[in-house]
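The complex appears here without one of its protein chains, the remainder shown in place.
Up next, chain A:
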Amino acid sequence: MATKTQGRLCLWQLCQLLLFSAGVMSLDCNLLHHQQSKFNRYSLQLLQKTGRSFPLECLGDLTAFQFPEKVLKHKFPQHAQMAAHEILQQLFGIFSRNLLQTRWEKGDVELFRNGLHLQTKHLEKCLSTKGGRPILRLKRYFQRIKDFLEKKKYSTCAWETVRLEAQRCFLYMDKLTVMMKN
(Lines give C-alpha, C1' and ligand atoms only; values in the text may rest on other atoms or scores of the structure.)
Protein backbone atom coordinates (compact mmCIF):
# COMPACT_ATOMS: atom_id res chain seq x y z
CA MET A 1 0.00 0.00 0.00
CA ALA A 2 2.78 2.39 0.95
CA THR A 3 4.61 1.88 -2.29
CA LYS A 4 1.49 2.54 -4.29
CA THR A 5 0.87 5.85 -2.56
CA GLN A 6 4.49 6.79 -2.96
CA GLY A 7 4.31 5.93 -6.61
CA ARG A 8 1.23 8.06 -6.96
CA LEU A 9 2.91 10.97 -5.20
CA CYS A 10 5.95 10.70 -7.41
CA LEU A 11 3.82 10.73 -10.50
CA TRP A 12 1.93 13.76 -9.27
CA GLN A 13 5.09 15.61 -8.45
CA LEU A 14 6.51 14.78 -11.83
CA CYS A 15 3.43 16.15 -13.48
CA GLN A 16 3.69 19.30 -11.42
CA LEU A 17 7.33 19.67 -12.31
CA LEU A 18 6.64 19.34 -15.98
CA LEU A 19 3.78 21.80 -15.85
CA PHE A 20 5.64 24.38 -13.86
CA SER A 21 8.80 24.07 -15.86
CA ALA A 22 6.86 24.61 -19.02
CA GLY A 23 5.29 27.66 -17.45
CA VAL A 24 8.60 28.96 -16.22
CA MET A 25 10.30 28.54 -19.55
CA SER A 26 7.53 30.19 -21.46
CA LEU A 27 7.36 33.02 -18.95
CA ASP A 28 11.02 33.82 -19.48
CA CYS A 29 10.60 34.46 -23.17
CA ASN A 30 7.27 36.24 -22.67
CA LEU A 31 8.92 38.88 -20.53
CA LEU A 32 11.91 39.11 -22.86
CA HIS A 33 11.00 42.46 -24.30
CA HIS A 34 10.66 44.00 -20.85
CA GLN A 35 14.04 42.74 -19.85
CA GLN A 36 15.55 43.79 -23.16
CA SER A 37 14.16 47.29 -22.77
CA LYS A 38 15.77 47.62 -19.37
CA PHE A 39 19.04 46.34 -20.71
CA ASN A 40 18.99 48.84 -23.55
CA ARG A 41 18.54 51.76 -21.20
CA TYR A 42 21.26 50.61 -18.84
CA SER A 43 23.76 49.90 -21.57
CA LEU A 44 23.22 53.22 -23.26
CA GLN A 45 23.74 55.07 -20.02
CA LEU A 46 26.98 53.23 -19.54
CA LEU A 47 28.09 54.05 -23.05
CA GLN A 48 27.32 57.73 -22.58
CA LYS A 49 29.08 57.78 -19.26
CA THR A 50 32.16 56.05 -20.52
CA GLY A 51 33.22 58.90 -22.79
CA ARG A 52 32.47 62.50 -22.13
CA SER A 53 31.35 64.89 -24.74
CA PHE A 54 32.38 64.12 -28.25
CA PRO A 55 35.61 65.93 -28.85
CA LEU A 56 35.45 68.60 -31.48
CA GLU A 57 38.80 67.56 -32.87
CA CYS A 58 37.33 64.22 -33.91
CA LEU A 59 34.69 65.79 -36.06
CA GLY A 60 36.84 65.03 -39.07
CA ASP A 61 36.59 61.28 -38.47
CA LEU A 62 32.83 61.21 -38.54
CA THR A 63 31.66 58.54 -41.01
CA ALA A 64 28.24 57.37 -42.12
CA PHE A 65 28.17 53.61 -41.62
CA GLN A 66 24.60 53.33 -42.99
CA PHE A 67 22.74 51.11 -40.68
CA PRO A 68 20.35 48.82 -42.68
CA GLU A 69 17.03 50.37 -41.76
CA LYS A 70 15.15 47.69 -43.70
CA VAL A 71 15.77 45.48 -40.71
CA LEU A 72 13.44 47.69 -38.72
CA LYS A 73 10.61 47.15 -41.17
CA HIS A 74 10.24 43.42 -40.51
CA LYS A 75 7.20 43.14 -38.31
CA PHE A 76 7.61 39.59 -37.13
CA PRO A 77 8.80 39.26 -33.54
CA GLN A 78 11.14 36.44 -34.45
CA HIS A 79 12.91 38.59 -37.04
CA ALA A 80 13.28 41.42 -34.54
CA GLN A 81 14.70 39.01 -32.01
CA MET A 82 17.19 37.68 -34.51
CA ALA A 83 18.28 41.17 -35.50
CA ALA A 84 18.69 42.24 -31.87
CA HIS A 85 20.71 39.16 -31.16
CA GLU A 86 23.04 39.86 -34.07
CA ILE A 87 23.55 43.50 -33.08
CA LEU A 88 24.43 42.63 -29.50
CA GLN A 89 26.75 39.88 -30.58
CA GLN A 90 28.60 42.15 -33.00
CA LEU A 91 28.89 45.01 -30.53
CA PHE A 92 30.37 42.65 -28.03
CA GLY A 93 32.90 41.61 -30.60
CA ILE A 94 33.79 45.19 -31.47
CA PHE A 95 34.19 46.42 -27.93
CA SER A 96 36.41 43.52 -27.11
CA ARG A 97 39.12 44.91 -29.41
CA ASN A 98 41.98 47.24 -28.72
CA LEU A 99 40.77 49.97 -26.42
CA LEU A 100 44.16 51.15 -25.23
CA GLN A 101 44.05 54.53 -26.88
CA THR A 102 40.69 55.41 -25.40
CA ARG A 103 40.45 57.38 -22.21
CA TRP A 104 37.47 55.46 -21.11
CA GLU A 105 36.87 54.09 -17.67
CA LYS A 106 37.80 50.44 -17.82
CA GLY A 107 35.22 49.42 -15.26
CA ASP A 108 32.42 50.92 -17.26
CA VAL A 109 33.63 49.23 -20.42
CA GLU A 110 33.76 45.86 -18.66
CA LEU A 111 30.26 46.31 -17.36
CA PHE A 112 29.09 47.21 -20.81
CA ARG A 113 30.70 44.16 -22.38
CA ASN A 114 29.40 41.75 -19.75
CA GLY A 115 25.89 43.07 -20.19
CA LEU A 116 26.17 42.54 -23.91
CA HIS A 117 27.33 38.99 -23.45
CA LEU A 118 24.57 38.06 -21.01
CA GLN A 119 21.84 39.58 -23.09
CA THR A 120 23.13 37.78 -26.17
CA LYS A 121 22.83 34.45 -24.36
CA HIS A 122 19.38 35.35 -23.11
CA LEU A 123 18.17 36.05 -26.60
CA GLU A 124 19.66 32.79 -27.86
CA LYS A 125 17.41 30.84 -25.45
CA CYS A 126 14.28 32.26 -26.95
CA LEU A 127 15.36 32.06 -30.56
CA SER A 128 14.11 29.18 -32.61
CA THR A 129 15.88 29.87 -35.88
CA LYS A 130 18.94 31.79 -36.88
CA GLY A 131 20.19 33.40 -40.02
CA GLY A 132 18.34 35.07 -42.80
CA ARG A 133 18.81 37.96 -45.14
CA PRO A 134 18.46 40.81 -42.61
CA ILE A 135 21.25 39.24 -40.60
CA LEU A 136 23.57 39.40 -43.58
CA ARG A 137 22.87 43.10 -43.96
CA LEU A 138 23.67 43.64 -40.30
CA LYS A 139 26.87 41.65 -40.66
CA ARG A 140 27.97 43.87 -43.49
CA TYR A 141 27.18 46.96 -41.46
CA PHE A 142 29.30 45.89 -38.53
CA GLN A 143 32.07 44.83 -40.86
CA ARG A 144 32.20 48.40 -42.10
CA ILE A 145 32.67 49.59 -38.52
CA LYS A 146 35.40 47.03 -37.93
CA ASP A 147 37.16 48.05 -41.11
CA PHE A 148 36.96 51.69 -40.08
CA LEU A 149 38.55 50.96 -36.72
CA GLU A 150 41.33 49.04 -38.35
CA LYS A 151 41.88 51.76 -40.86
CA LYS A 152 42.09 54.42 -38.19
CA LYS A 153 44.27 52.12 -36.15
CA TYR A 154 42.00 52.19 -33.17
CA SER A 155 42.66 55.86 -32.52
CA THR A 156 40.85 57.84 -29.93
CA CYS A 157 38.78 59.66 -32.50
CA ALA A 158 37.94 56.39 -34.25
CA TRP A 159 36.75 54.91 -31.02
CA GLU A 160 34.72 58.03 -30.26
CA THR A 161 33.09 57.69 -33.68
CA VAL A 162 32.36 54.05 -32.98
CA ARG A 163 30.96 54.90 -29.59
CA LEU A 164 28.66 57.43 -31.17
CA GLU A 165 27.52 54.83 -33.70
CA ALA A 166 26.94 52.28 -30.90
CA GLN A 167 24.65 54.78 -29.20
CA ARG A 168 22.70 55.05 -32.43
CA CYS A 169 22.56 51.24 -32.55
CA PHE A 170 20.78 51.19 -29.22
CA LEU A 171 18.16 53.49 -30.60
CA TYR A 172 17.53 50.89 -33.30
CA MET A 173 17.61 48.20 -30.64
CA ASP A 174 14.86 50.02 -28.79
CA LYS A 175 12.70 49.92 -31.88
CA LEU A 176 13.45 46.24 -32.39
CA THR A 177 12.55 45.57 -28.76
CA VAL A 178 9.12 47.09 -29.32
CA MET A 179 8.74 44.79 -32.30
CA MET A 180 9.76 41.79 -30.20
CA LYS A 181 6.62 42.25 -28.14
CA ASN A 182 3.79 40.54 -30.00
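Rule of thumb we're sticking to: a contact is a pair of C-beta atoms (placed from the backbone, for glycine too) under 8 Å apart; a residue touches a chain by one contact, two chains touch by 3 or more; residues count from 1.
Here is the rule we go by: contacts and distances are computed from a predicted model.
Selecting from "TMM80 protein", "V-type proton ATPase subunit", "Interferon alpha and beta receptor subunit 2" or "Eukaryotic translation initiation factor 3 subunit I", the unshown chain of this assembly corresponds to "Interferon alpha and beta receptor subunit 2" (UniProt protein name). Contact with the chain that does not appear here is found for just one residue of A:Thr50, A:Thr156 or A:Thr177, A:Thr177. Listed for chain A, the residues touching the missing chain in the whole complex are 37, 40-41, 44, 48, 52-54, 56, 59-60, 62-64, 164, 167-168, 170-171, 174-175, 177-178.
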